[in-house]
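Here the complex is missing a single protein chain, while all its other protein chains stay put.
Residue numbering begins at 1 within each chain, and the chains themselves are lettered A and B in the order written.
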Amino acid sequence: MDILVLVLDLVGTFVFALSGAMLGVRRRLDLFGVLVLAFAAATAGGMTRDVLIGATPVAALSDWRYPAITLAAGLITFVWAPLIERLQQPVRMFDAMGLALFAVVGTQKALDFGIDPPMAAALGMLTGIGGGIARDVLMAQVPLVLRAELYAVAALAGAAVVAIGHWLQWPPAPCAIAGALLCFGLRMMALRFGWQLPVALQSGGEGEPPDAMR
Amino acid sequence: MDILVLVLDLVGTFVFALSGAMLGVRRRLDLFGVLVLAFAAATAGGMTRDVLIGATPVAALSDWRYPAITLAAGLITFVWAPLIERLQQPVRMFDAMGLALFAVVGTQKALDFGIDPPMAAALGMLTGIGGGIARDVLMAQVPLVLRAELYAVAALAGAAVVAIGHWLQWPPAPCAIAGALLCFGLRMMALRFGWQLPVALQSGGEGEPPDAMR
Partner (left out) sequence: MDILVLVLDLVGTFVFALSGAMLGVRRRLDLFGVLVLAFAAATAGGMTRDVLIGATPVAALSDWRYPAITLAAGLITFVWAPLIERLQQPVRMFDAMGLALFAVVGTQKALDFGIDPPMAAALGMLTGIGGGIARDVLMAQVPLVLRAELYAVAALAGAAVVAIGHWLQWPPAPCAIAGALLCFGLRMMALRFGWQLPVALQSGGEGEPPDAMR
């Protein structure tokens, strides 16, 4: 079981790093910028979680396999960018797997640090989507995880299963598996059928912030 | 007194969440993105302060009322966005109240953690303006708190009163009240009379960073 989690975690890191490196290539960063963006996309979620709960030094700094795999993903993307663009279908599936696993593992870690279940679920979601947010903010664009088909919602749903299970004192392993499957399933179905959350009605304005803060 | 601070703190959280949700609606985020932006705007300032002084797990993760009230603000904005746009005047006033309170409470907390008065005042200001910065950075726009009428200055002025009072060993409660009133008053007057800080003369350039860093 632990081996499985480790493998999935590394796969998730690899695919998230891939997504960061890919954006770096498209925005014409040089080799080094691509690697930095890969690292940010793969680790920012977990690092933010660890910093917020006080689990320092953060985990991504204490296991050499994470930077190693991130570096590999960055180099592979740099060299074979056109190929990876064509592998969309499998990359999306691995990405959904990474999201599911990050959300579940992140929630569990927050619970282990004594965070209450509702906030632990929020932290699990953040673990899943934080990398994508950091990647897009560094490229000065609105984070797509805040718009994509049920991306953050799927992460929260999976995290909530783990948090509720913990609150009801159910055994953690089945809850983790159920949460990961729910997240993965939701995300894949949202991609398949183009599910979207509603957008609010509004009276005008064009990206201007509320006047209260101007 | 403590009840009053709690109520004002929750009001501040509510109004800051409102400002985040409003920007999310204007930028056409879906329901979930709106909620995430509301949460960022309401809590990023306090979370950053707590992380920098080492007060982890950060406070926003340990009290369910903050996420609950943020969620409420996000949902209300999502449903009644056009209405809230029309309530500018009261929203601005509550926002100034929130700013004043966040600045004062943030300074006090930093002092309690042994930070020196000048830096504690800076952290108090950051508590007040951090949420607005996070909100705008997530939407890939230059933070308006860095440009708005004395917004950050008012926060710093209020925070400075608390820090100076602490340095002179005056009793904290009157200092906190005086600081909050100063911040609130400055901000309301700046809004009323359109006060602005000066902008530097410059020799040209158009948003380019200094060449030293290129």
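What we mean here is this: a residue touches a chain if its C-beta (ideal position, glycine included) is under 8 Å from a C-beta of that chain, and two chains touch if they have at least 3 such contacts.
Note that the coordinates shown come from a computational prediction; the quantities given were computed from them, not determined experimentally.
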Which of B:G33, B:P67 or B:P143 contacts the chain that the document leaves out: B:P143
Contact footprint on subunit A, counting only the chain that is left out: 15, 18-19, 22-23, 25-34, 36-37, 39, 47, 51, 54, 56-58, 61-62, 64, 67, 77-79, 81-82, 84-85, 88, 91-92, 94-95, 132, 135-141, 144-145, 148-149, 151
On subunit B, residues whose C-beta touches the chain left out of the figure: 51-54, 56, 113-116, 118-119, 122-123, 133, 137, 140-143, 146-147, 152-153, 156, 196-214
